[in-house]
Each structure stands twice: as structure tokens, then as C-alpha cells.
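One chain of protein is taken out of this complex; the other chains stay put.
Up next is subunit A:
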Amino acid sequence: MWAGNGPNIMRQDAGRGKKKEGNAAKYITRTKAVHYLQVSLSTFRKLCILKGIFPREPKKKVEGNHKTYYHMKDILFLAHEPLLEKFRDIRAHKKKVKKALARKNRDLADRLLNREPTYKLDRLILERYPTFVDALRDLDDCLTMVHLFAALPAVEGERIQVERIHNCRRLSHEWQAYISRTHSLRKTFISVKGIYYQAEVEGQKITWLTPHALQQVLTDDVDFNVMLTFSEFYVALLGFVNFKLYHSINVKYPPILDPRLEALAAECRNLFRNFKIFLSREVPRESLLFVIPAFGGVVSWEGDGSPFKESDEDITHQIVDRPTQGHVFLSREYVQPQWVVPPPHLSPFVDNEAEGYIPEYAETIKRLQSAAKKQVLPMPGVESQGLDDPQTLLVEGIIDRTEANEAAEKKRKLTMLEKQYHDELNMELQGITYSTSLSNKNLQSSVENVKEDTMTTLEESEDLSKVSMSRKKRKLYEAMKIGQERKKDKIKLLKERKKNAEASKTG
């Protein structure tokens, strides 16, 4: 269909009657696309962001290597977008208002301003995410952005409107309230960049980052137009997502969010069941208010509107982050905020086994956890019979695979030594003289030599098999090897640093 009405512009440079084919017809550069749509570049950007249209990589770049190519179908998709017409209307309307004001026709200007054309994004959202799960799958960036905007200062100069920021705040609170109420928070990690959360909603893992509750710095190396367009779409999307989520738990949508009510209504079923936790003044309240109820705890804080006071006798834990404590209640435990989060100072998103390096702290924590489960585990260095089989340990999931390998290696060596000892004993028993045993040994050593020889030939064979690979495969192989090497180097560096740190500590 598009081949017929699309490439009108193409005809200009191709000459009449000559129809383009292949990549030249399928892909269009950005400049040509902008001309084709007859919009400004900024409008084109906005459209692309809202419609979720991105450049494609043609197999053959007809117009040049350093250009951005869009698929012609995508551009036609944009050309049929009603929003395009709407943007033109808005532009025309702005001109009208400006003209009226310039002619001091306040009446007309007011009337025009009252009837400003607006647009809604619901249809676009439905188009981009036909099912709810699609929307949830793409929600990571949305949540991160909304949470970031919620923490931004409203600057008129940068066109960040106060309303937008309030919207973002409201939406983020609603989202957190939902997550907290449905107890779907899975992982949390406090990092320098902020706090990472991972929740599981309808089987989708959604991860987002909230900045620390501090004043964010507005830098000037950021184009706020782009950010605002994204945030506009994300605000709309999150609104619909929240509506659907609240609808699914039978709660009226704009929910009444009062932390006091939440605290009272908190269902106790999870990690912090039966915990009554009090937050001191210096700990970041907002994030903990989200995390603790999400895991089923009851929270209060110092300040206005808190459900219960610090002096409450039922408080089991108090979260503090200051060096000295004024009045210490004996009935409660004092905890630092990082201990609220599953493994403190360790990212739950890292697969230690895949990385090939386990920080010592992770092991300590594992040991603590298992100790808490009343499992007696051997301390490192202490070997007890029955437990030294790495396989069983692996089954129990106590040690990781790399560790298991090391252990297996150790065990093999031990058995070899043992065997040697037994052999010698046997020889003694059989009365074999030392000289014969020597000759035997010579034989063995020759065998070993052969083994070494095979080792060198093995290395060579590696070289040789590379020879018979096709170039494509060889390059791939080499690239993979480089990747592996890099990973190994990284681990080596970590281990070295660790060694140095320990050396400096002891020495």
C-alpha cells in the first residue's frame, strides 16, 4: 500500500518513473522523514517519543553511514497519527492567541485560551500496549522517571511545572501503596544512586530506582523538552496502570493515601510480621515507610501524624542512624536502616555464580542466615566428616559451584596423597626393594612425561583447531575469549584489591 503513496518525495531525486526498491525504498533518513511529515524536528521528536517509534538499522545504509534511518512503515504510521494533526492545531491556536494579544484583543485571546485544543494519550497507550502485561513489561523506565520527577524541584525556567511534579508524586505514592498493600515487593537495594526496588506484579518483574529523598541537582547538560515529553507519556501510562491495578484489588481509584490508616490496616503476614517498628528522625522515612509495610510490618515515625509515639511499649524495633542514642529502651532492638533491606550492602540483582566472584560479606550473611535457621554450618577451615563432600553441600545450596569445584580439587589431591601412601605401604608389605621401586617410579615418571607431552600437544591442538574454523566462527570465538578474559581480569582485580586491603589491615 505504502509503496504507492509513500515515496512521492523519493521521486524527486530518483527521476520520474524510476521506482526505488529494497533498502532505498524501505528506509528513510530522519531529515527526509521530517520533510515528508511536514513537521518541525521538535514535533517529530515528540511524536516519536509518544508513539514509541525508534530508528532502525538497515542492512545496507543507502544514504550514508552516519545517518539515522527510520523504516518507511514507521513514518507512514506517524503520518496517519491523529496526534500529528492535533499538534498542528495547537500550533495554529498558539499563533491565534499571539495575534489576538498583539492586537490588544483581550476578549478574543481569553476566549481562545479557554478553548485551547488538548490531546489525550489513552489511545496511544492502548496502541503501544495492547494488553496490560505489555504495559507492565515496559514499566521500569516509566517508574524510574516518575520517581525522579517526584524528587525534582519545580523550576519555571526549565518548564517543569509544579503540577507535573505533584502528579508524579501522587502517582508514585499510589504505586508504592499498591505494592505495599499487595506485598509484592521482592528485592530492595540501597545504592549510591538511590534505592532500587523490584516488585512482582502479575508475574512481571518490575525494577525501578528512586532517588534518595534529597534535593536533586538540576544540571544544564540535559534537554528538558525530551525529558518532559517522556514524563508526559509516563505520567499518563502510570495513571492508567494504577487505575487498573487498584481496580483489580477492588479499591476505588484515586485512593485515600493516609499512612496512619495504612499502618492500622496493614495485614500481617510477611517478613516483618508482628513487628512494630519506629523510625528515628534521621532515617529516610519515605522509603522505609514503603518497605516495611510491604513486608508486613507496622511503622511509625517521629513527627506529625505518626500512628504511635516513640515511647510506645509495644515497639519491637527502632531504626536509628546516629552514633549516640539518647534514651535507650530495653524492650526494643535498635537497628540501622540497611538491615531492613534483605542483604545489606550487597546487590540482590547480581548472580554471584555467573559473575564468578562472591564477596566475603555475602558468605558471612549466608552463614548468619543459616545460623538463624538453626543449621549448624562448618566455619571455613574446620572440616568435619560427611560434610566435606562438595556435592552434598552444593545440593544443600550452601556453597556455590565455584567453591564446590575448588573443594573437589582439594579432595582429589588429598585422595591422591592417600593413595600414594597406601601404595608405599603395600610395596613394603610385598617386599619390593627400593631399586625396583625406583625403576617403577621411572616408568611412572616417563608416563608423566608423556602426560606433559600430551598437555603441550593439547595446547597446540587448541591452536590447530582454530586453523580449521571458518573466519566468522574464528572471530566469534576470539571475541568470546576476549570477553571471558575481561571477566577473569575483573575478578582477579577484585581479589587483588581484597588481598591488599587485608594485608594493610594486618600489617
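Points worth noting:
Note that in this section a residue touches a chain if its C-beta (ideal position, glycine included) is under 8 Å from a C-beta of that chain, and two chains touch if they have at least 3 such contacts; residues count from 1.
Basically, contacts and distances are computed from a predicted model.
One chain of this complex is left out of the view, and of "Ribosome biogenesis protein BOP1 homolog", "Bms1-type G domain-containing protein", "UBC core domain-containing protein" or "MSF1-domain-containing protein", the protein name its UniProt record gives is "Ribosome biogenesis protein BOP1 homolog".
For the chain left out of this panel, the touching residue among A:89, A:140 or A:200 is A:140.
In the complete complex, the residue from A:85, A:110, A:282 or A:489 that touches the missing chain is A:282. Shown as candidates are A:20, A:71 or A:367; the residue that touches the absent chain is A:71. The omitted chain makes contact with subunit A at the following residues, 45, 48-49, 52-57, 68-69, 71, 73-74, 76-77, 111, 114-115, 122, 125-132, 135, 137-138, 140-141, 144-145, 148, 152, 189-194, 196, 207, 211-212, 214-219, 221-223, 226-227, 230, 239-240, 242-244, 247, 253, 282-284, 321-322, 336-338, 344-347, 349-350, 359-361, 457, 460-461, 463-469, 471, 473, 476-477, 480-481, 484, 494-495, 497-498, 500-501.
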